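Sharing a structure here in structure tokens format.
All protein chains but one are shown at their positions in the complex.
Take a look at chain A:
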Amino acid sequence: MVGLSAGEKHFICGGIAQDLRSDGRQRLQFRPISVLIGVIPQANGSAQVRLGATDVIVSVKAELGKPTLLQPDKGKVAIYVDCSPTAGPAFEGRGSEELSTELSVGLQRCLLGDKSGAVQPTPVPNGIFLAYECATEFRAGIDLSSLIVVEGKVCWDLYVDGLVISSDGNLLDALAAAVKVAHLLRMFICCTDIDGLAALSNTGIPKVSVSLGPSPEDQPEVDVSDEEFLQFDTSGIPVVVTLTKVGRHYIVDATAEEESQMSSAVSLSVNRNGHICGLTKRGGAGLDPSVVLDMISVAKHVAKNLTSVLDSEIAAAEAAEDDES
């Protein structure tokens, strides 16, 4: 990333203050977004999302595993993001580690809530607490309990891997959008006679038949079907909207140049119903609680538009796929 001269910085800040950014966008306008589905055939679900010059790929793999002892009724999701050196010379070797970790953690917080997989209103003595308070319902983005096959015995482990191919700011939003789209695909979700799986009926994981052994101690036999898939319910997966604060205003979908001028950035994940599923803040500067509240209401509004844009993109991409086959 090249540095900017004082004059250019001044110009960018001025543009944001006057609601006309360098490429003619307004503060709350996204760049055009494009979605490609099924870019990695080996994965259960994959998607490539381009947001202006930002380009990311996400693949989702599902494997059968064992639930942890602490949470026998929940599946596991591992999220890992890598930055390819093609995105910039700074990412060569170990240069991308810091950013990769930051993005992985950010994505985890936005999609899974905290580590236990559910958002809990932890009382933090600052604005974040308020943010939790005003969210009427706390719900993790990905419902982990829907990934269980046999309680305590078999569950689905989802491996969500992101790759940043080209970076021009707003990576978190692009990655989250890609995760949302990638989940639509053939995820091998299991189907047993257990009632709990009814919730998964329109989600895309492969069908699994489970035959329970005679004694409850036995590991159940699992048979994964190659032909039958269950659709994973992706409508619940939230989109992430990052509000980047530059000067006294905040913008969505910041480019790399604009991000270099930010004082802090708040990423909010909002699901279809307008519920906040997670929140993470980057950047050093503090935020006034009232600003956070303001940001939440703006993010909800922006997320609504983004969700509908993504939905239409998904529909278009699926239609294109159907045409080919």
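Everything that follows uses one rule, which is that a residue touches a chain if its C-beta (ideal position, glycine included) is under 8 Å from a C-beta of that chain, and two chains touch if they have at least 3 such contacts; residues count from 1.
Operating definition for what follows: contacts and distances are computed from a predicted model.
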Complex member absent from the view - protein name from UniProt, among "Presenilin", "S1 motif domain-containing protein", "CCR4-NOT transcription complex subunit 11" or "Proteasome subunit beta": "S1 motif domain-containing protein"
Omitted-chain contact residue, chosen from A:53, A:105 or A:315: A:53
Touching residues on chain A - with respect to the absent chain: 2-8, 10-11, 13-15, 17-18, 20-26, 29, 32, 34, 50, 52-53, 166, 168
